[in-house]
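One protein chain omitted, others in place.
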Amino acid sequence: MALAAALRVPARFLLRAGSRLQGAALGLTERAAGGGDGARRFGSQRVLVEPDAVPGVAVMRLNNPPVNRLSLEFLTELVISLEKLENDKSFRGVIMTSDCPGVFSAGLDLKEMCGRSPAHYAEYWKAVQELWLRFYQSSLVLVTAINGACPAGGCLIALTSDHRVLADNPKYSIGLNETLLGIVAPFWFKDTLVNTIGHRAAERALQLGLLFPPAQALQVGIVDQVVPEEQVQSVALSAIAQWMAIPEHARQLTKAMMRKATASRLITHRDEDVQNFVSFISRDSIQKSLQLYLERLKQRKG
Amino acid sequence: MALAAALRVPARFLLRAGSRLQGAALGLTERAAGGGDGARRFGSQRVLVEPDAVPGVAVMRLNNPPVNRLSLEFLTELVISLEKLENDKSFRGVIMTSDCPGVFSAGLDLKEMCGRSPAHYAEYWKAVQELWLRFYQSSLVLVTAINGACPAGGCLIALTSDHRVLADNPKYSIGLNETLLGIVAPFWFKDTLVNTIGHRAAERALQLGLLFPPAQALQVGIVDQVVPEEQVQSVALSAIAQWMAIPEHARQLTKAMMRKATASRLITHRDEDVQNFVSFISRDSIQKSLQLYLERLKQRKG
Partner (left out) sequence: MALAAALRVPARFLLRAGSRLQGAALGLTERAAGGGDGARRFGSQRVLVEPDAVPGVAVMRLNNPPVNRLSLEFLTELVISLEKLENDKSFRGVIMTSDCPGVFSAGLDLKEMCGRSPAHYAEYWKAVQELWLRFYQSSLVLVTAINGACPAGGCLIALTSDHRVLADNPKYSIGLNETLLGIVAPFWFKDTLVNTIGHRAAERALQLGLLFPPAQALQVGIVDQVVPEEQVQSVALSAIAQWMAIPEHARQLTKAMMRKATASRLITHRDEDVQNFVSFISRDSIQKSLQLYLERLKQRKG
């Protein structure tokens, strides 16, 4: 991701984003505490993985309070959790959902991009790339049960899945809204969106930083289904059953064929993409605006 | 096409496919026998070609009972018939339709892929490639009047045409359902589908092996029109008239421009694609499951 000209970002965008994410953090501890019910787990503290009652299906709950920010640690745990599931022959499908009420994931963690060393920026960006490469190319069936706001990096995770079910709540919008924060989605975020909604809709959505509320999200095709909030999990389960009924090897080879060219573009330009990110994020002007933004967020929470 | 893991194909898919195709074979001889009405013909026994009353239009009837399976001989006759029409200056457009009631074409012929030599598999696969390359790049206007079920290779033929009219019969579904049989559509089947319905819809349709019934087929864009069954031919004729009214050379050059990149991908990787097919189809596991499938089909017919 190239961060750009953040000093010129209108304050209203910063504040609006802050207030949405803060509100979403309420009530989290209660839910997270309720997770110790003895079910088999082999995720981490931040990524809760449980087998579903349906054979072959695992549920992966994103649990990095308050808003599932994609910190370096969280990214790493997500990748490791998926890898474990891929290596466990008892699972063929994964439903990804959030344990943070009101937010699926708030996206990349700006704290990882601010006041750190170039080596840290490079390490962080490699982890973002790794997440996308692993999830987008997973041999498992991935279905996202989107039960909260789904901006930027959160939307990217959803876009890597095979099927997206969004809860019908006007607060749960989804999209790659990087430009609203003065930053630019990298080419592989863009490629994933173009594959999903087409070139023209992606051009418009990316430039305007559109966050689609449920009805619009369905219409433009960034999600496959919009259902009442209490049905998100059950509909996701029905969907994954349809995908898992397909002969496994044939489905996997077909998925790989569909996504290979897009994944290869990043693999080929991976180092270059890291260098671009590091040199961009290290600029004084970008660092200043990220600091300003983070301080404002902190003040609102204090 | 890569055949994959067919041993894991659920039996219900095999049986369902068999019953559909068997039912479609009824009443064929009668129709084929009625073709000797003195009209000018220059197709073969399996590919009946007649000039339409509309000048410049030929009708090509697929007549390889019971279900227009694309055997090596049938593929060859289809290509030769199209070549003859392209070389005959009195024709500028072709309507393709089926003479086998209830089925447009059941697709590739598994008998060509089972218990034969590697040389035979290579010859067969080259013929499938040739069919696609010739029809997809034909300078003629091709319109398909889809008057029956149109799975897999049948759908591929329809996708090579310039305009698709589907009869509104719930039994006439269309799609690339290879995964349901445990096999994988090759990349050029995939490219043709992506060009027609877009990347996301193709990703979903190919992985799930979707066969779209008429209303859904129209909505996703895999066909251009859905009309009452008795109007398929007349609507196809109206459509071809619109295409043939365009200045010929300009239309041909525009068509070539639109399709060149897609065709070139196969042309460039043609030998590699044949080798992939032969090495895959020759595997013991694949041969065993094809034999099993063919024996079941035979038992149901016996």
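In order of appearance the chains are A and B, and numbering begins at 1 in each one.
As a working rule, contacts are C-beta pairs under 8 Å (C-beta built on N, C-alpha and C of every residue); 3 or more make two chains touch, one makes a residue touch a chain.
Being a predicted model, the structure only gives us computed values, none of them experimental.
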*Contact partner of the left-out chain, one of B:138, B:160 or B:196*: B:196
*asked:* Please identify which residue in A:62, A:180, A:217 or A:236 touches the non-displayed chain.
replied: A:180
*Which one, B:45, B:117 or B:242, makes contact with the chain that was left out?*
B:242
*asked:* Could you pull out which residues of chain B are in touch with the chain that's been left out?
replied: 162-163, 194-198, 221, 224, 242-243, 245-251, 253-255, 257-259
_Which parts of chain A face the unshown chain closely enough to count as touching?_
2, 4-6, 8-10, 13, 178-185, 187, 190, 198-200, 202-204, 206-209
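Convention: only the chains that are shown with their structure count from here on.
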*asked:* Just the number, please: Cα centre separation of chain A and chain B in whole Å.
replied: 40
